[in-house]
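Take a look at the structure below.
== chain A ==
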Amino acid sequence: MLALLAGALCAPKATAQITSHESRVTPFAPVVPGYRMRFPDDEGSHPDFRIEWWYITGWLEDAGKPLGFQITFFRARPELKHDNPSAFAPRQILIAHAALSDPAHGRLIHAQRAARAGFGLAGADEGRTRVTIDDWRLQQADTSYRAQIGTRDFSLDLAFEATQPPMKQGRDGFSRKGPAPESASYYYSLPHLLVSGSVEREGKTLRVSGSAWLDHEWSSQYLEKDATGWDWIGINLDGGAALMAFRMRDRQGGHYWAGGALRDPNGRLRIFSPDEVRFFPRREWKSARTGTSYPVSFLVRAGDREFAIEPLFDDQEHDTRASTGTIYWEGAVRALRDGKPVGLGYLELTGYWRRLSL
Partner candidate 1 sequence: MLRIDNLGKSYGGARSREVLRDISFEIRRGEYIAIVGESGVGKSTLLNLVAGLEVPDRGGISLDGVELTALDDTARTLLRRSRIGFVFQAFHLLPHLTVAQNVALPLSLNGIDPAQAAARVASMLDAIGLTAASNVYPRELSGGESQRVAIARALAHRPLLLLADEPTGNLDPATASQVLALLRDQVKRESGAGILVTHSAVAAATTDRVLVLTAEGLRPAASA
Partner candidate 2 sequence: MHALIAGSLRENPGRFLLAIAAIALGVALGVAVHLINSSALNEFELAARHLAGEADLVVRGPRAGFDEALYPRLARLPQVEAANPAVELEVPLAGRQDSLRIIGFDPLRAAQVQPSLLPERAGIVLDLFDADAILLSPAAAEWLHLKAGDPLAVQVGTRKVPLKVAGLLPRGAYRQRVGVMDVATAQWRLERLGRLNRIDLRLKPGTDVAAFRRELQAMLPAGVHAVAPDTEGERAAILTRAYRLNLDMLALVALFTGAFLVFSAQVLAALRRRAQLALLRALGVTRGALAVGLVAEGAAIGAIGSLFGVVLGYAVARYALSVVGADLGAGYFRGIAASLNAEPQALARFFTLGVLFAVLGAAAPAWQAARRPPARALRAGDEEEGLRKVHTLWWGVALLVSGMLLAAAPAMNGLPIAGYIAIGLILLGAVLVMPQLTGACLARLPSPAHAAAGIAIAQLKATPRQVALSVAAIVISFSLMVSMLIMVGSFRGSLETWLERMLPADLYLRAARFGETAFFTPAEQARIAATPGVGRVEFVRAQTLLLAPERPPLTLLAGPVDAGDPGSVLPLTAPARTTRPEEPPPVWVSEVAADFYGFRTGDRVQLPIGDAPRLYTIAGVWRDYARQNGAIAINRGTYVKVTGDTLVNDAAVWLAPGASVTHVQRGLRERLPDAARLEIATTREMRDLSLGAFDRTFAITYALEIAAILIGLFGVSVSFSAQALARRREFGVLRHLGMTRRGIGTLLGCEGTLVAALGTAFGLAAGCGVGLILIHVVNRQSFHWSMELHVSWLPIAGLAALIVAAAAVTAVWSGRAAMGDDVVRAVHEDW
């Protein structure tokens, strides 16, 4: 159910559909070039926009064994036709996903929640990151973040310390998602977050540490009509460099649009044009559960760099049909160059099961 909404509104990594008409009750703010991001103000919520997410992925180390994790908070603003005075009116909806990728387990351990903002039970603050659904929260304090997720199967209590300034994607944070100029988002990332905290599983609490990547993106028009989904990577490269690359796929599964950026340890940022980013699938994995095939291994070319992307393990499929109405793949990956690991990050594959849409 929850995912009905996610599927409808903002399936993993945004499905906000392009709408041609403006709602009278819910005028969505447009994403336009030239906006100047300010921090920490822009780390808070932007309730005028249709959709927004805070998306943390990363690698943890548990006694030398790797453990991937994903914590996502979505904020969606439904398009309302009536100005309902009820305190329950669904002006803003919050959705959260959390997942662990443990190779020993062989597939994702995940949980999700959704709630309408209000009554102090769920909400996203402006001016500073503070997103909550009941006792699930992601909260900012100065340069650090804390995420608390408690589920029936596992609990996460993780602190994230920023070691680098925000990495504005696209043109100074204005990230285009397709040929249409209005199809864009405001987008910055925080790579190389230093993670510490605890993971509780099967009654055992593990002290963990690692590195993570935070994406914060907000938009009113995200996925174009002709696009069916996207592939995305965010890699913390060894030595402090960071790579983000994505491509939107057309209905034939080919290249529709792309983008990306590479920041070197000195902070020099290289933004790639749509033509400079290419994803070459290397290996497919087919889910026995859903029959969906995913290219879980890629060769990603960004400008003059090439990275092989290899999953921590193949089955990181996220089946959220029962709740969110969609299936996607979201998993921990290694980046390799010349066969040698050069970084750790996450790969997201959407729209392979069915087109992400309403």
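Inclusion criterion for the candidates: all candidates are chains of the complex that A comes from, given by their letters.
Here is the rule we go by: a contact is a pair of C-beta atoms (placed from the backbone, for glycine too) under 8 Å apart; a residue touches a chain by one contact, two chains touch by 3 or more; residues count from 1.
Everything numeric in this text was worked out from a predicted model, so none of it was measured.
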{"item": "Touching partner of chain A in this complex, picked from 1 or 2", "value": "2"}
{"item": "Sites on chain A touched by candidate 2 in the complex", "value": "1-5, 7-9, 78, 80-82, 84-90, 93, 113-116, 119-121, 134, 152, 321-323, 325-326, 358"}
